[in-house]
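Quick one: structure below, then a few questions.
Removed: one protein chain of the complex. Kept in place: all other protein chains.
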Amino acid sequence: MAKLLSLDAIQASAAALVDAVGSIYEKSPWIVERAFAAAPFASLTALAAAMVAVVDAATEEEQLALLRAHPDLAGKAALAGELTDESTEEQAQAGLGSLTPAEMERFTALNGAYRDKFGFPFILAVRGATKHVILGAFDARLANARGAELAACIAQVHKIAWMRLRLLVAHAPTGKLTCHVLDTARGCPAAAMAVTLRRQTSDAWEVVGRWMTNSDGRLPNGPALEGAALVDGVYEWTFGVGDYFAIAGVPTAGTPFLKEVPIRFGIDNPEKHYHVPLLASPWSFSTYRGS
Amino acid sequence: MAKLLSLDAIQASAAALVDAVGSIYEKSPWIVERAFAAAPFASLTALAAAMVAVVDAATEEEQLALLRAHPDLAGKAALAGELTDESTEEQAQAGLGSLTPAEMERFTALNGAYRDKFGFPFILAVRGATKHVILGAFDARLANARGAELAACIAQVHKIAWMRLRLLVAHAPTGKLTCHVLDTARGCPAAAMAVTLRRQTSDAWEVVGRWMTNSDGRLPNGPALEGAALVDGVYEWTFGVGDYFAIAGVPTAGTPFLKEVPIRFGIDNPEKHYHVPLLASPWSFSTYRGS
Amino acid sequence: MAKLLSLDAIQASAAALVDAVGSIYEKSPWIVERAFAAAPFASLTALAAAMVAVVDAATEEEQLALLRAHPDLAGKAALAGELTDESTEEQAQAGLGSLTPAEMERFTALNGAYRDKFGFPFILAVRGATKHVILGAFDARLANARGAELAACIAQVHKIAWMRLRLLVAHAPTGKLTCHVLDTARGCPAAAMAVTLRRQTSDAWEVVGRWMTNSDGRLPNGPALEGAALVDGVYEWTFGVGDYFAIAGVPTAGTPFLKEVPIRFGIDNPEKHYHVPLLASPWSFSTYRGS
Partner (left out) sequence: MAKLLSLDAIQASAAALVDAVGSIYEKSPWIVERAFAAAPFASLTALAAAMVAVVDAATEEEQLALLRAHPDLAGKAALAGELTDESTEEQAQAGLGSLTPAEMERFTALNGAYRDKFGFPFILAVRGATKHVILGAFDARLANARGAELAACIAQVHKIAWMRLRLLVAHAPTGKLTCHVLDTARGCPAAAMAVTLRRQTSDAWEVVGRWMTNSDGRLPNGPALEGAALVDGVYEWTFGVGDYFAIAGVPTAGTPFLKEVPIRFGIDNPEKHYHVPLLASPWSFSTYRGS
């Protein structure tokens, strides 16, 4: 991964900001330029919010121009090698660079039908998506009314910009990842339960840490990760639910229904607090993004 | 309540359908008229889906005309007594007929700001809503982008039409209400638990039925309600969770954390299956709309 | 309700403690007497724990004597008016003072069968229980093995003692009741949701307080109740889930599946922290005793 820029360093002037991240909105540097009016930004989150506000405040024509600045997915521009660097990479990651002729034909038909109906191209944040998801979303959204699609495309534009921004600039060290385990069979915190955190790398699950919960059912030494150490990505807790209930004497089977309970989750904005708790009995569990 | 029309009786011709329910889309009988092309309709649900498809297929100008056919909430037309009967009743129900001068001023300002920003009036299904909700939604939606508001107003228009439709025409007897209770402390169906169903009337909660769950944790004789007997409205299950666990010998407190567990829920479309289960331990419970 | 004793006042000596609360273990003042060795007690919870430890450390003969000091439910002693005052009141509250001859016969048979099988009387904390629960528990427990019943009876004895203790002595002001609302449809705290707390009195639900959640989804001014103001009993939160999602613009039906969501729960030990949160989407919710 290339070294990330410093948020402080890039906001010396509107020009500096545009120079650094002007391309995150496809061919629309004016968004970054206008957002500078709200500088200084203490975080990527604040910068992103300012850019969303710029788009919301833009005229209808400007919003349509923003949408129309986007290329078709697997469209003529892609074939001709005329995409921005960012779009080229994103479309390739999603497998759109190696479509079969039949798939290519389907994309061409969908792109045309969508443009005919709505007057702007179909926009979807494809980084990390598969052809299955892209085609499924395409079908579903073609059936929408125009207002819904305007809203959906604007939302996707912001999502793409956010993903591009994170690849360029280091996040503020304000986030943290925490955990809490409740025993819903006995109505108390789950103390002394083993918890492991892993992070997905390109080819493995790397152990980040191992803990035993304290008497309040939390990790003993504060957040599992925080500040610069908390990066976006895919994580997995593993909770030793079976051993916990076995020690507690709650009746469970020889092959317990729940033994090692994995909870896999993604962190999209490492400047935020991700509280990812577990509520568990020997026969049920749930999790959610808490606060 | 006035006697409801029969769905069969009103779909003899496009004219008959418009005559019966042409007013459910505000001053826009063309929607009902065009929807007739998909007749016959076996249910209100099918008729409503056809009307949604008509609006989705309409031109942008027609969609905007539909939105602009709606009056402002607590606006000049309301003051002048120029609303449709339906709008008059709905706005009165929400308390918009008796605003203080300060409230009236706030509505006037919001209506104006919204029209200035989006070019169409703020639309919200206000039946059953309070001033607090209406003003809260107004503030929230004023901050949206235009595409999102187009989509939101269209959705509200369909919601209003559905509520008006149900007041006019009897629903098809295809729906049912069912229940299922799982014991998450012991991982089994909760057998022999007392369940009561009540329905909210204008001034009380009327008992619909009382049951003991069978060995699979379900009501013993099929649905609690079905067909014509299932009407829209607000219902409440009460589950005897505390007694169930006391009999089962699962340790609970003298004043148990959970004893009588009420689950209150609304039925909006009585042609559908509402499966409203309970998952319970002595210390936790959850419910959801199942299937 | 009679004025409660002060915990400080009753622990001046073992004799004082026995005098005040010696009767909470049926005809077994030795438990309170021995527990005094662990005085001073900062709370009823601490006193109760000391008494549990005394029973655990007692000989098998003493434990059996403790169990055998209990009267049959609806048994000869009850008929003859020979129960302790506490047992008389508890059995009357559960409706055991007005059994039909057939019910009386059934109790007599069950009492006999239980004593024959286990060698000690069937013990159940009956305050607040119904005949249905008592007979259901009787049937279920008669099928148990002896070890399980020894354990069950000892647990019931402690439960009875705790309920009697709370009627005599004021609790330490260490408890609190808190709340937290998470929006599981959008993955964030549910801000600005209306919350009402009611407490069940002998004939009504009395409003304790009304709040709007803050930006973290919590009550704005700390606990809903704490210290001496938190008393045992049955409570009910009502959450304005429907209005919250209506304002947020999350699509919901005209008669929403969830509008006013009641969560009814009991507080057995007012010296503890009761955290009773709500996790809600427009179509599902759950709660649990948290920490």
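Letters A, B and C mark the chains in the order given here, with residues in each chain numbered from 1 onward.
Definition applied: contacts are C-beta pairs under 8 Å (C-beta built on N, C-alpha and C of every residue); 3 or more make two chains touch, one makes a residue touch a chain.
No experiment lies behind these values; they were computed from the predicted model shown.
Within the full complex, the chain left out of the display is in contact with A, B, C. Only one of the listed residues, B:187, B:227 or B:262, touches the absent chain: B:187. Interface note: of B:120, B:138, B:162 or B:288, the residue touching the hidden chain in the full complex is B:288.
From the options C:72, C:90 or C:149, the residue with contact to the chain not on display is C:149.
The chain not displayed touches chain C at residues 55-56, 60, 63, 143-154, 184-187, 257, 279, 281-284, 286.
For chain A, the residues in touch with the chain missing from this view are 125, 127-130, 132-133, 136-137, 140-141, 144, 152, 155, 159-160, 162-163, 192, 232-234, 242-243, 246-249, 251, 253-262, 264-269, 279, 283-289. Counting the whole complex, the residues of chain B in touch with the unshown chain are 180, 182, 184, 187-189, 216-217, 279, 286, 288-291.
In the analysis below, only the chains that are shown with their structure count from here on.
At the interface between chain A and chain C, over half of the residue numbers involved are used by both copies, so each side presents largely the same positions. Relative to chain C, the most remote chain by averaged C-alpha coordinates is A.
Chain A and chain B have centres, each the mean of its CA atoms, that are 33 Å apart.
For the pair chain A and chain C, the distance between C-alpha centroids works out to 45 Å.
Contacts with at least two other chains are made by residues 279, 286, 288-289 of chain C.
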